[in-house]
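Below you'll find the structure, written out as structure tokens, and then a few comments.
All protein chains of the complex are present and in place, except for one that has been dropped.
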Amino acid sequence: MNYRLLISIGVLTAVSLSTAAGQSQKPAAAADTAPKKVAPKAAAPAAKKTFRTPWGDPDLQGVWNDATSTPLQRPNGQGKDVLTDEEAADFQESLAFDLTRDRRDGGADIDVNRAYNDHWMDSRRLKITSDKRTSLVVDPPDGRIPPRVPLPPDRDKIRVERAAANDRFNAGLPQAVTDFSLPVRCIIRTDSPPYLPTIYNNDFTIYQSPGYVVIQPEMIHSARIIPLDGRPHLNKNLPQWLGDSRGHWEGDMLVIETTNFKNYPGVIFQGGNRETYKITERFIRVDATSINYEFTISDPATWTKPWTARIPWNRIDPDEQMYEYACHEDNYDLVHFLTGARDRERRGEAK
Amino acid sequence: MRNRIPFAALVLLGFVWLPAAGQQVPANGQFPPYRPPRMADGHPDLNGLWQAFVTANVDLQDHEAQPGPHPEIMGAYGGEPAGQSIVEGGEIPYRPEALAKKRQNFENRAKVDVSSDKTWHNLGDPEFKCYMPGVPRATYMPFPFRIVQGSGPFILMAYEFTTATRTIRMNFKAEYPTPAWMGWNRGRWEGDTLVVDVTGQREESWLDRAGDYHGDEFHVVERYTLVSPYHMMYEATIDDPKVYTRPWKISFPLYRRMEKNVQLLEFKCVPFTEQLLFGNYERKASK
Partner (left out) sequence: MKITAALVLILAVGGMPAWAHHAFAAEFDSKKPIKLRGTVTKMEWINPHAWIHVDAKKADGSTEEWMIEAGTPNTLLRRGFTRDSLKPGTEVIVDGYQSKDGSLRANGRDITLPNGQTLFLGSSSPDAPYNLDKKQ
């Protein structure tokens, strides 16, 4: 063999040996993409460099809780977006009083809806966010979701049907399983984005592995698996109940774009339109015990402009555990609602 | 051509593998020694989308091809394939008095009655009703699942069937607070094997469509071991002194799903069961 060939073989050998030597899975290319146009630019603090996974991604892993009494929208008449300490204390006290289930005032009609004592509820929901905002909505600046666009006949028909189904349910006279909401049917609950605080089980576990972020909400036992490798979304023919998510890093911020929601009432937040609805979520580690979660919803066929909300996710107890939330398996209520309605119809109590 | 590397040289350097004389395709059940890629903590990397290809969900033990429930409606669609037992020794060692319940389960597998809260779970295979399948059944159902292993205190297993998930708590001492459908899973490493101790499962779950079942002292110990870049051996030791005469073992390989861009999809089957379970209580149009 000639000299040039020997060198070539040497190089080839070196290259092949290095690639073959039992390497760990390399993290998927966390590409430095050109900053995507996300509106609005959040004033989120930069993550500390110390919160990194061993393979170099920002570390969001752990069990987090998003309970808060801060309402989604600023209450009417509340002008300020951020309160002073004293105002915040008053605001929180009013909200906590409204939310507590340990009061018995207001008459039986209201009291039956309070259902059980406070000890069944997440006590952390009685506190407002630590940044003392009066709403979770941060854009538009008035803290209110933008006005809705008038619906075309086909979507309005669905809206009317859902409202009628809801009325039947509230009257205790549901006619069919489809009269119930998706949460009551145990199909989706807090696990459908955007993630919003509720009265209990506000826990989420975030897992990460090279090339993936996975979010597992407590209700209803599912997981959103978010690939970070830049693969395309699923085709439109393959919609998902929780949508189809793809993530990427922008600096220390995780950005998730979700599309392909199933075309079924109740799947998309507040009746958004499947073809035009876009939700972009952002996660950024703030410090040892908190993450900022922010989402922007844009749907010109439903709201006059895009809007954004920000919710802190906290880790108060480092040993906080999430527990299984089985739902359909023991959903006795669904039978009670239906048999109760048939009973009332037989007794002539139908409205 | 001056820069062309002779084929022989490529063979010598290992870039081209030639089967040695007499060597066949891999022998069943045999894997050459394998050292898997590792995570930063030194443990094998189990991340990936995995799936079993045994028919154990039909029947853990030897079974012929069979018509399935309601062949008069389902025809060949409802039929189930034949399969070989994945139980070591072939048979599940039921206590003699426990076998009657297995037969009863099988007869009632496609029947439901949720008219009373107190008898809600008496009839029907939990899979038939779209209930979370429990462990080890979730592993050998004909659906993929993803293992998510990072640097946190838990490993996640996310199953396509009813989008069930289970959290493997690593090196965790506490016992289960209350029974769960996917159990209480505590994991640890033994060498390169992930060992998961599963207690606290709901006693109502079944092991397959043949009516195989367990009681409330159900205890499963799973072992996951990578044996090639594309295979993971799965073993489970199963016990319940109220139902079986001794612990027994199952094992089979799990296969890495290799399609480009393959992902876990949703098999949210609750809507498929609502008419079956609740249809009787809906308002019927008057005649």
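As written, the chain order gives the labels A and B, with residue 1 at the start of each chain.
Methods note: a contact is a pair of C-beta atoms (placed from the backbone, for glycine too) under 8 Å apart; a residue touches a chain by one contact, two chains touch by 3 or more.
Given the structure is predicted, the values throughout are model-derived calculations rather than measurements.
Trainee: Touched by the hidden chain, which of the shown chains?
Mentor: Looking at the entire complex, the absent chain's contacts are A, B.
Trainee: Among A:Trp249, A:Tyr264 or A:Tyr323, single out the residue that touches the unshown chain.
Mentor: A:Tyr323
Trainee: Have a look at A:Leu60, A:Ala165, A:Cys186 or A:Leu228 and name the one touching the chain we're not showing.
Mentor: Going through A:Leu60, A:Ala165, A:Cys186 or A:Leu228 one by one, A:Cys186 is the residue touching the chain not shown.
Trainee: Which of these touches the unseen chain: A:Lys127, A:Arg231, A:Lys278 or A:Arg344?
Mentor: A:Arg344
Trainee: Could you list which residues of chain B touch the chain missing from the display?
Mentor: Missing-chain contacts on chain B: residues 117, 172-179.
Trainee: Take the complete complex as the reference. Which residues in chain A touch the chain that isn't displayed?
Mentor: Touch with the absent chain occurs at residues 69, 71-72, 75-78, 87, 90-91, 94-95, 98-99, 106-117, 119-122, 125, 169-172, 174, 180-184, 186, 196, 198-201, 218, 266, 270, 319-327, 329-333, 336-337, 339-340, 343-344.
Note that in this section only the chains that are shown with their structure count from here on.
Trainee: Taking the touch rule as given, give the residues of chain A at its contact with chain B in the complex, in rising order.
Mentor: Result: residues 1-2, 4-5, 8-9, 12-13, 16, 22-25, 53-55, 59, 61-62, 175-177, 185-187, 205, 207-210, 212, 214, 216, 221-223, 225, 227, 231-232, 234, 238, 240-242, 322-324, 326, 328-330, 332, 334-335, 338-339, 341-342, 345 of chain A touch chain B.
Trainee: State the interface residues of chain B toward chain A in the complex, per the touch definition above.
Mentor: 2-3, 5-6, 9, 13-15, 35-41, 45, 47, 114-115, 117, 120, 126, 130-132, 146, 148-152, 154, 156, 158, 162-167, 177, 180-182, 202, 261, 263-266, 268, 270-271, 274-275, 278-279, 281-283
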